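Here it is, the structure in full.
Apart from one protein chain that is not included, each protein chain of the complex appears where it belongs.
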Amino acid sequence: MNEVGGYDLEDLKVGMSAVFSKTVSEADILAFGGVSGDTQPVHFNQEYASTTMFKGRIAHGMLTASLISGVLGTKLPGPGSIYISQTLRFRAPVRIGETVHAKATVKEVLAEKKRVVIDTVCTVGDKVVLEGEAVMMPTVRK
Amino acid sequence: MNEVGGYDLEDLKVGMSAVFSKTVSEADILAFGGVSGDTQPVHFNQEYASTTMFKGRIAHGMLTASLISGVLGTKLPGPGSIYISQTLRFRAPVRIGETVHAKATVKEVLAEKKRVVIDTVCTVGDKVVLEGEAVMMPTVRK
Amino acid sequence: MNEVGGYDLEDLKVGMSAVFSKTVSEADILAFGGVSGDTQPVHFNQEYASTTMFKGRIAHGMLTASLISGVLGTKLPGPGSIYISQTLRFRAPVRIGETVHAKATVKEVLAEKKRVVIDTVCTVGDKVVLEGEAVMMPTVRK
Partner (left out) sequence: MNEVGGYDLEDLKVGMSAVFSKTVSEADILAFGGVSGDTQPVHFNQEYASTTMFKGRIAHGMLTASLISGVLGTKLPGPGSIYISQTLRFRAPVRIGETVHAKATVKEVLAEKKRVVIDTVCTVGDKVVLEGEAVMMPTVRK
């Protein structure tokens, strides 16, 4: 553990995992719209959204992706780690009131490069809504 | 153009581009922390952040990435398009008060698959802070 | 009354009271999570919360307590007063959509010490959800 409570590179083993879960609310979509500038009608306009294949408003894909930042930044590797890259495949919509579970699982520890590859999957119930892979730079022991 | 002002697949040509720009504020970082659950000290704790290689608080990488959602969702392809996938390489930190320009440029139009590949780059001044590639599903003419 | 509309110490009598009421929304819980860093699953994760004794998400206890700050800071003693101390006993959960009434009642005026002791109770309908006692330093006449 480093001084701010995150894992050092030396603590990380393949297969370790952590989850951050959050119920997505209308308030989240509104706040995310303000931060991102993404005011797409499928997120902001119930009348329009109800005419689409989604049959109603859905959360921004990047809002769901932000929960990956939540689990990586606060749990695994946690505080002190630095984001290097992320891939994201949006698999299914997330609706208001659904609870997203963002799970991070260590896939590979690249000790020499001081990087860790992390499998990142977001689910709602049994359904995968987002999947991808993160590369993080954890802290190292001094 | 579709009914909500976005480009149809048939309108999109390689090389078309659009930009969404936003000055990142402390308020954005706070709101993004609430939405994402990411309260990493490098974003929330100026004392700790000043001891890191960043020499102060920086925006969440995913917050910068959310501005890509902003340009894709509101400008190119714009309203009505659906996010399929995104890759993100975080190149440099974004500090409070800096203005990020999120630029989307059409790279490839996959007419049969009804997909468009879009180059996505975020810059602060002349510096690239984030780069990657999006795949979007635009609306098609009826 | 002082220049900013609060009571001076000399105006305060035992038994005077004031109420500030607010309906607690999902947006409040989100914003409070961002400010406080408290992303507890009982506040942010409906699935988990529904498995607890609360049977669903509840507001942060400190969010309810913040409404005491609302009544003290804006009504009694009001603008210009300074918070010295507060005790809080969390009696019952507050759910999204419930309206909390934060009531402040003057219990004791300590003229020499320039302090006032205030009974603080938060209710939802007939139910006490939070109770405690504040000590404030009001302004004094010049």
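Things worth noting here:
Residue numbering begins at 1 within each chain, and the chains themselves are lettered A, B and C in the order written.
By our rule, a contact is a pair of C-beta atoms (placed from the backbone, for glycine too) under 8 Å apart; a residue touches a chain by one contact, two chains touch by 3 or more.
Keep in mind that what you see is a predicted model, and the values were worked out from it rather than measured.
In the full complex, the chain left out of view touches A, B, C. Touch with the chain omitted from the figure is made, among C:D8, C:D38 or C:D119, by C:D38.
For subunit C, the residues in touch with the chain missing from this view are 4, 20, 22, 28, 31-32, 34-43, 45, 48, 60-63, 65-74, 79-90.
Against the chain not shown here, subunit A presents residues 4-5, 18, 21, 74-75. Contact between subunit B and the absent chain runs through residues 25-27, 29-31, 39, 41, 44-48, 57.
Everything below uses one rule, namely that only the chains that are shown with their structure count from here on.
Counting every residue number used by either copy at the subunit A-subunit C contact, under half are found in both chains.
Of all chains displayed, A has the C-alpha centre closest to the centre of the whole protein C-alpha set. Chain centre most remote from that of subunit C: B (centre = mean of CA atoms). As a whole-number value, the distance joining the C-alpha centres of subunit B and subunit C reads 40 Å. With centres taken as mean Cα positions, subunit B sits 15 Å from subunit A.
In whole angstrom, the spacing between the mean C-alpha positions of subunit A and subunit C is 34. The multi-chain contact residues of subunit C, meaning those touching 2 or more other chains, are 30-31, 39, 44.
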